[in-house]
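All protein chains of the complex are present and in place, except for one that has been dropped.
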Amino acid sequence: MKKLKSIQEAINMIKPGSSIMVGSFGLAGYPEKLIEALAESELKDLTIISNDLGSPGIGLGKLLRNNQIKALIGNYYNWNPEVAMANNEGKIKVTLVPQGTFAEAIRAAGVGIPAFFTPTSAGTDLAQGKEIKIFNERTYIMEESIKADVALIRAYKADELGNLVYYKTARNFNPLMAMAANLVIAEVDEIVPTGTLDPECIVTPHIFVDVITAKEGI
Amino acid sequence: MKKLKSIQEAINMIKPGSSIMVGSFGLAGYPEKLIEALAESELKDLTIISNDLGSPGIGLGKLLRNNQIKALIGNYYNWNPEVAMANNEGKIKVTLVPQGTFAEAIRAAGVGIPAFFTPTSAGTDLAQGKEIKIFNERTYIMEESIKADVALIRAYKADELGNLVYYKTARNFNPLMAMAANLVIAEVDEIVPTGTLDPECIVTPHIFVDVITAKEGI
Amino acid sequence: MQVISEEKAKQRIAKLVAQYFDKCAEEKTLFINLGVGIPTMVADYITNTNIFLQAENGMLGVGKAASEGQKDRNLINAGRVPITETSGCSFFDSSTSFGMIRGGHIDATVIGAFEVDEEGTIANWIIPNGKQLGVGGAMDLVSGARQVIIAMQHTTKKGQPKLVKKCKLPITGVGEADIVVTEMGVFFLENNKLVLKQIAPEISLDILSCITEADFEVSSDLKVMDVD
Partner (left out) sequence: MQVISEEKAKQRIAKLVAQYFDKCAEEKTLFINLGVGIPTMVADYITNTNIFLQAENGMLGVGKAASEGQKDRNLINAGRVPITETSGCSFFDSSTSFGMIRGGHIDATVIGAFEVDEEGTIANWIIPNGKQLGVGGAMDLVSGARQVIIAMQHTTKKGQPKLVKKCKLPITGVGEADIVVTEMGVFFLENNKLVLKQIAPEISLDILSCITEADFEVSSDLKVMDVD
């Protein structure tokens, strides 16, 4: 049961300047309480690796307003126009990675694959400077894996060991990020006794999870 | 319901000389009735892509005794010494791929990735002739994806659309092969009404499955 | 030049795409990904039940938009719209979802575009120095889906052609478009050429050429759109 910590204890494990993956797609499946506590912390110079940055001032958008962000790696910031503004003003550095490549690159880091080839983005601005290779007469781009110091993820239920299951489209990037960071902190809606989750339906085995923290506090 | 076919109808869809992936690990999770029917068919010159070749004369081992096999791609034939004999006699061509690379290469084919880098086999005989690349001072081997004309897989339950769930360690390579072949035929223990499988627990969504055939016949 | 209202134009485009899918689905089951905007509207006009919708945020079997009382913020499509489940739907992570797309398992994607050119090259992800910053899954979808169907109005709000000789905006994919559907015409990319297959009932071929920068051929089997 040593994995179980309070939201604050979990956030205290993060160092300034860390790269942090955050599960989410829009406002679905993001670790609300962890982000709230992160926004209230002194942590700065963060590199946030996430699909998007929520909405202006909401979810991950809070961290931008607080000037806690140094860089972003992700793919879709149109839901939060403050990102383009901060980027245009040179306040933050944004690296865009196509969504499918982004997902695959995070998984790759988790499974020990340093790089892979994808047809996505071939011939576009996002392939500039990247190695290309031809397979079967088609052009592919070499993409490197994306890892992080910390992953803040959201799951539906955890058992006491840290096995996780998710909820509908709140699953998104969460199971991938659970594999790709040195410190994986999961915020869950409910903690259930070990043995009550169906072994066939566990999406994230507990080997990937370092800390469990319940949304409602423990 | 057009996906539902008899074992024989399913086998009739396969052409001589095909490359065929077969899910299994030892004798766990292999499509028994399909292999039986394949062994009774006239199909020859097959390339079988599987973890192993069962036991002598059992499971996939039958196909070898029947001289239906031209080539094997897999990783562990120690459970069926007839494979080494046939290979030493030049009757079949065996390509060994480390098990983890084998699994990942099949997944890669399924998800449109033509090649990836892995540290596995670096410096060994199995890396001979393969492209290498250094990432972070470590040597990695470029491995190409493995696809097939046909996949014969085994699942526990299918719904009428073809969504699949598996049973314990009978899962193994089956969900990967479901993504990596042009024609995917699933042998299942039971067909249940659509809507009765939990959407959170479906391992293989029906988009990947072309034909369902029930072990006990339909 | 505006012969029908924007609202009607959008509905017509969505209907034409739906007609196409309904016909294809008579032959085989279709798995389709719909982009944001006009593409989303396609779902409202599909009648064949042999068509399944995929959302790249991790769902197969996307149902209708959720009504007010049904909304669940954790059950959304890729446009962040709350949706519903269908029987036999499933959920999966983003790498599996894009695996379906990149792996060629999705029969068609319908997306909007700023520009499409004579070679089927698409620009739909960014207008430089604008207020938008995002690529989303657009590049994965155009390179991964078996068919790429562009659903867009024929001209910009300022009346500029969107079917151009050569894309000027940053591109999303080279030569990836297969079909372009506008309220004025339905074009297929065949042998690297745009071929007009259907034309709007309101206009002539001459007028269509005037509002289309790209060169196109006219199918010997040209039909007038079947619109109500």
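Letters are used for the chains, namely A, B and C, taken in the order the chains are written, and counting of residues starts over at 1 for each.
Just so it is clear, contacts are C-beta pairs under 8 Å (C-beta built on N, C-alpha and C of every residue); 3 or more make two chains touch, one makes a residue touch a chain.
In this text the structure is predicted, and so the values were computed from the model without any measurement.
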Touching partners, among the displayed chains, of the absent chain: A, B
Omitted-chain contact residue, chosen from A:Ile58, A:Met85, A:Leu161 or A:Leu183: A:Leu161
Which residue of B:Ser18, B:Thr47 or B:Thr101 touches the chain not shown here: B:Thr101
Hidden-chain contact residue, picked from the options B:Ala71, B:Ala122 or B:Leu183: B:Ala122
On chain A, residues whose C-beta touches the chain left out of the figure: 107, 109-113, 159-161, 163, 179, 194-195, 197, 199-200, 202, 205-208
Chain B residues that touch the omitted chain in the full complex: 25-29, 51-52, 75-79, 81, 83-85, 87-88, 94, 96-104, 106-107, 118-126, 166-176, 203
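Everything that follows uses one rule, which is that only the chains that are shown with their structure count from here on.
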Between chain A and chain C, centroid-to-centroid distance (C-alpha), Å: 29
Distance from the mean Cα position of chain C to that of chain B, given in whole angstrom: 35
Interchain centroid distance [CA atoms averaged], chain A/chain B, Å: 32
Per-residue multi-chain contacts in chain B, two or more chains: 111-113, 199-200
For chain C, residues that touch 2 or more chains besides their own: 85, 91-92, 95, 98-99, 101-102, 144
